[in-house]
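Here it is: the structure, laid out below.
Note that one protein chain of the assembly has been removed; the remaining protein chains are unaltered in position.
Labels run A, B, C, D and E following the written order; every chain starts at residue 1.
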Amino acid sequence: MASSSSSSGAGSPLAAYSAYKFFTVTSPKPFVAHVQIQRPDKLNAFSEAMWLEFGRVFQQLSADADVRTVVLSGAGDKAFTAGLDVQSASQDTTLMSDQKDPARKAKAIRAQIEGFQGSIGAMEKCEKPVIAAMHGIALGLAIDISCTADIRICASNTRFSVKEVDIGLAADIGTLARLPKIVGSTSWVKDVCLTARDFSAQEALAVGFVSQVHESKEKTVQVAIDLAANIAEKSPVAVQGTKELLNHARDHSTVDTLRYTQLWNSVALQGADFPAAILSVLKKQKPTFAKL
Amino acid sequence: MASSSSSSGAGSPLAAYSAYKFFTVTSPKPFVAHVQIQRPDKLNAFSEAMWLEFGRVFQQLSADADVRTVVLSGAGDKAFTAGLDVQSASQDTTLMSDQKDPARKAKAIRAQIEGFQGSIGAMEKCEKPVIAAMHGIALGLAIDISCTADIRICASNTRFSVKEVDIGLAADIGTLARLPKIVGSTSWVKDVCLTARDFSAQEALAVGFVSQVHESKEKTVQVAIDLAANIAEKSPVAVQGTKELLNHARDHSTVDTLRYTQLWNSVALQGADFPAAILSVLKKQKPTFAKL
Amino acid sequence: MASSSSSSGAGSPLAAYSAYKFFTVTSPKPFVAHVQIQRPDKLNAFSEAMWLEFGRVFQQLSADADVRTVVLSGAGDKAFTAGLDVQSASQDTTLMSDQKDPARKAKAIRAQIEGFQGSIGAMEKCEKPVIAAMHGIALGLAIDISCTADIRICASNTRFSVKEVDIGLAADIGTLARLPKIVGSTSWVKDVCLTARDFSAQEALAVGFVSQVHESKEKTVQVAIDLAANIAEKSPVAVQGTKELLNHARDHSTVDTLRYTQLWNSVALQGADFPAAILSVLKKQKPTFAKL
Amino acid sequence: MASSSSSSGAGSPLAAYSAYKFFTVTSPKPFVAHVQIQRPDKLNAFSEAMWLEFGRVFQQLSADADVRTVVLSGAGDKAFTAGLDVQSASQDTTLMSDQKDPARKAKAIRAQIEGFQGSIGAMEKCEKPVIAAMHGIALGLAIDISCTADIRICASNTRFSVKEVDIGLAADIGTLARLPKIVGSTSWVKDVCLTARDFSAQEALAVGFVSQVHESKEKTVQVAIDLAANIAEKSPVAVQGTKELLNHARDHSTVDTLRYTQLWNSVALQGADFPAAILSVLKKQKPTFAKL
Amino acid sequence: MASSSSSSGAGSPLAAYSAYKFFTVTSPKPFVAHVQIQRPDKLNAFSEAMWLEFGRVFQQLSADADVRTVVLSGAGDKAFTAGLDVQSASQDTTLMSDQKDPARKAKAIRAQIEGFQGSIGAMEKCEKPVIAAMHGIALGLAIDISCTADIRICASNTRFSVKEVDIGLAADIGTLARLPKIVGSTSWVKDVCLTARDFSAQEALAVGFVSQVHESKEKTVQVAIDLAANIAEKSPVAVQGTKELLNHARDHSTVDTLRYTQLWNSVALQGADFPAAILSVLKKQKPTFAKL
Partner (left out) sequence: MASSSSSSGAGSPLAAYSAYKFFTVTSPKPFVAHVQIQRPDKLNAFSEAMWLEFGRVFQQLSADADVRTVVLSGAGDKAFTAGLDVQSASQDTTLMSDQKDPARKAKAIRAQIEGFQGSIGAMEKCEKPVIAAMHGIALGLAIDISCTADIRICASNTRFSVKEVDIGLAADIGTLARLPKIVGSTSWVKDVCLTARDFSAQEALAVGFVSQVHESKEKTVQVAIDLAANIAEKSPVAVQGTKELLNHARDHSTVDTLRYTQLWNSVALQGADFPAAILSVLKKQKPTFAKL
């Protein structure tokens, strides 16, 4: 039924994504893809095979003209994701190799971290907006992943932690690079990163890490899907340009972003969406837009 | 009457600015200029002639030694500004030209956006602090403009929106370049920029977009003028240096800003204001400062 | 007594730091150093000799393998610090020299500011996390100093002010370079920097300048020490790496920090701490870590 | 006569530029503008009125669709330009004002240098390639100006000097910012900038400051015009894009320029020039291109 | 025979690279790979399939511990490469698609250029030094490709050209981003990029584009192989670190590269190569190094 599928956020499976093992991709609304992390019996913890697949899922979504916005959530009641599978990490062949030469071992580790960062970063590079809808346990890699989303919302029972210092390392998949640019208090950022303490949904809202908190996982996912559907109705030229320019602003000076913006809109404004949208505003009609 | 002029923020007209057509400039307090957007019958919406004039007003204010701080507000009860005049934009000769060559049309559009960005950016380049006092409708260009102010305050009835995606474009006059560096939650920034939804004065306060909310437009403007007058009593060398160095910090590394600061104060501290201000602190007297 | 020393945060004096004149350094918990500004009769105001010593204290702490975290507070009930000693500044031989040539005087002033910035900046460069525990009066230089801390907490009676414009200068020891990158509202930053007005502990918490407020100085210092002790129990390789990478992120693009992180962890993960910490998680035991 | 005008580089006067007082602008070849500095009795030395006009000339050329390339030379046999008119500089009202407050005087000087830099920099911002054809005396400002050209060639009798240290200042109109990025030996750059010594055409060629040396002024100007004409026959979309991207590369990382290039060509390649040029190559015909 | 293989540079085929269609990879000396562009009947011009394969070849070489240095040359007597196959480009499905919406078409073009840049850039990202040995025709893409090599040498008959403006576009695969940082005269760079004129081996040597010129293709390739063999005998930790740090320097400030260098060598110096190399210097013996 539409109503139950709508309230659960299940939607129709997207055939093009049926081969993935750790992620299900459905379409609960037109142009909206819903990606679910599917390893609930392990609290959705990530093995190496999973994060490699994660990268491929988002590369495909980025190029898929039938998708305009994406929602990411975790399957099951307990966890968005418990992060990296520590058991698996403790048997990692690179980290635990018997290579005795620190210089040679370093090269292998660098390559592995670069690959891991690249897979998770594919969500940030995805040209369509991604909304992370979190609940329950959200530790370690959960933070790295959600930092690459565009919008973060969560259920009130979410328990977050930048857990890495407790397993003896500085977080290296993106949390330390992105979190200080996502929220507005470096004192808070250093507190949670140096202590690895839990923080709640309310605390995450107060510092701006998430922008909405809802009473349950179900409600959170539903809100995310509705938000995604709302954005998916707008001009994809305008939406994808907005994502690109906001991401550009994070890492460039104001002058550089303004110049890049001139160039971006010099072609974007020649598309059909701009006159169509203006016309719809003047005529108070709902516009439709071609695929992008 | 002084009291009524004070409470309305009207002040005395500044003769040097009387030729402007879309903006009135008065001086409600010594060294304070109050700029009002004067097109209330059109909700203060901007035509091209208006934003060109806007740039000239702030270039003049920047160089005017009789002005130490500026307040910007919108005339009338309804709107700070409803943004770009969409009717006018829909007839824009550059955007709607019959030039069929996309490469050639792009050059014309780039030049137009660059000019528009430059006019609005004149408020940021103005060497004197600018306080935006907003109320009512504040859509689209209203955000671009207020992002170039130093301090933003608003009336509780203000209705903000980063409206551009709804007219089919990524905001290109500064909002996407500046907003992520102004507030502390990128999740919120992307939410409002991608959905074009309204946000309230209270929400703007919570995320730090504005730093004060007052019960009415009249009160907001009055507070802005009092704040401007307070700053105008201080050393203009110290005040303008503070604006310059804070703006420098936004776009440079800490090391670079510290070095630039050394150079800046190596001459600023040789001025008369520094010993005068120290003396006034030690003697608990009120200092006066020469024009700058 | 342990309990009273604990509640007062006094701890054992650290012999290696006994020669300092303006700062006492004790160790209230293992691997925790507690630095107190010791000039309570002058509201802990800084003379030139003090800030030079301040730099040396933190250079020594940075290299001291017996110290893993640092707490900074001000002695006495009244003030964290009232900032630069204005009386002393008014007699500064560089600023008040009879050198008549502005170009030559500028060189001397630049050198002095550079030295001053360097001394205060030693706290930021200290490789161990520093927690500033503030109370009472915290003016001018108090802000410059605390901006170089990693975590800021304060007592509810703290009275903050970016005071410099009131003595006729743009703050030049770091506040203007760092504050906009520490909190999430530039409107608020410009308000407090341009007006030099007081702001309260609650306001500091709301904008994210501090991340905790406690009811008294005693409680604040105690919480800071407990927080420091908590961090000191973790892998120093992970903790110092986390500080380094978060500081790197502030001044570099995301891409650059990700690459730097790969390199950092390519050697950090080869240390003994990472397998020891993973093992302790798997075995639910408490790990210990060698000095760093 | 065409032949004499061609050999002298005089060309037809361009009516749109006839009002300038210190510069003559002719068109010796289709789409080529030839700007001559016209103050030969003063060795083409620049007064303030002249550099202000210089900026306006190049702003106009940048926007003029009838101009695709520009040649700049100096009128008369003796000098490209002897630089800033020292007599005039010694009476400069800003530099020699009786303002006694160094902080206030500094603001006026900064504004003046900024304006001067902006006028000279207009040649770099001109979207069309500019070829500087130099001869004879080329001192001080001559270097600042030619550093903003795209291509520099000169006559064998040219006598260059970065003269500023000999009049007691560090060159501030662009030489020190641009010269190290124009040639390939910083040892040579510091030698000529610190000693203010003359350097010859041959030395300029050896370090790459100029890329061609010719036997006379007449020959140099003729070569410059022929080179300009050659470029003017090519696609203006391709030519102006090439200038823009090379200038972007100077001040950005490789990664940034590559990304900017993608965006640039995503619209440029949609123009009519690209298929027309390809077709002309395949058919070995000479293409023509619409104005830009 | 070793001598003939040595003089021809043919070497033994490397089995791991036998599946490539457009490139042959042999090993003329221990740890040296020799990549030859194999489309001599088309002057080694690149189709899309070729540049995609080019990227894969260099990704494989980068990860191959049996390869320490790489030589790139073109098969046949006539050309290193004539660049992009213009015939093929004129039928490009992206550039010549019937998509009428400029905004939508721009997205497809951007993606294509990004992919093309990425494939060619794989040679720069290859962690082992690459020596480009060029001869004969070397147009357009030949320059883009060789700009990503570490060392460029050529035969005296090489005819270079930055050809792109003649086919109506600004070079977009890397020449404009890299060439100004490779040679020491921007006047020369703009000359060759704006005119598309040929330049000779001697001219390339004079401006520093190549660092050696030899009398024939055969000699050039042989010198390249000997140079590659010489580097391959050295510590791969030292060699690959040197490439990484020199590339870092190109795009970062001196301060940033120095800091990155500290981190790099903090692990590299812990490897076995450093003490082995020092010992070999002290004992005047030839060292051997483990694979990397």
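Miscellaneous remarks
In this section, a contact is a pair of C-beta atoms (placed from the backbone, for glycine too) under 8 Å apart; a residue touches a chain by one contact, two chains touch by 3 or more.
Note that the structure is a prediction, hence the values are computed from the model and not measured.
In the complete assembly, the contact with the undisplayed chain comes from B:266, out of B:27, B:44, B:73 or B:266. In the complete assembly, the contact with the undisplayed chain comes from E:238, out of E:45, E:238 or E:292.
The missing chain, though absent from the display, is touched by one residue of E:14, E:45, E:227 or E:292; that residue is E:227.
The chain omitted from view is touched by exactly one of D:177, D:229, D:255 or D:279, namely D:177. Mapped onto chain C, the interface with the missing chain covers residues 63, 101-104, 106-107, 111, 237, 240, 267-273, 290-292. Against the chain not displayed here, chain D makes contact via residues 86-87, 89-90, 95-96, 102, 105-107, 109-110, 113-114, 117, 121, 164-172, 174, 176-181, 183-191, 193-196, 207-208, 250-252. Across the interface with the omitted chain, chain E contributes residues 129, 149-153, 181-185, 207-211, 227, 230-231, 234-235, 237-239, 241-246, 249-250, 253-255, 257-258, 261-270, 273-279, 281-282, 287.
In the analysis below, only the chains that are shown with their structure count from here on.
Seen as a C-alpha superposition, chain A sits on chain C after a turn of 120°, to the nearest 5. A straight line joining the Cα centres of chain C and chain E is 48 Å long.
For chain B, the set of residues touching two or more other chains reads 102, 106-107, 181, 183-185, 207-208, 237, 250, 255, 267-270, 273.
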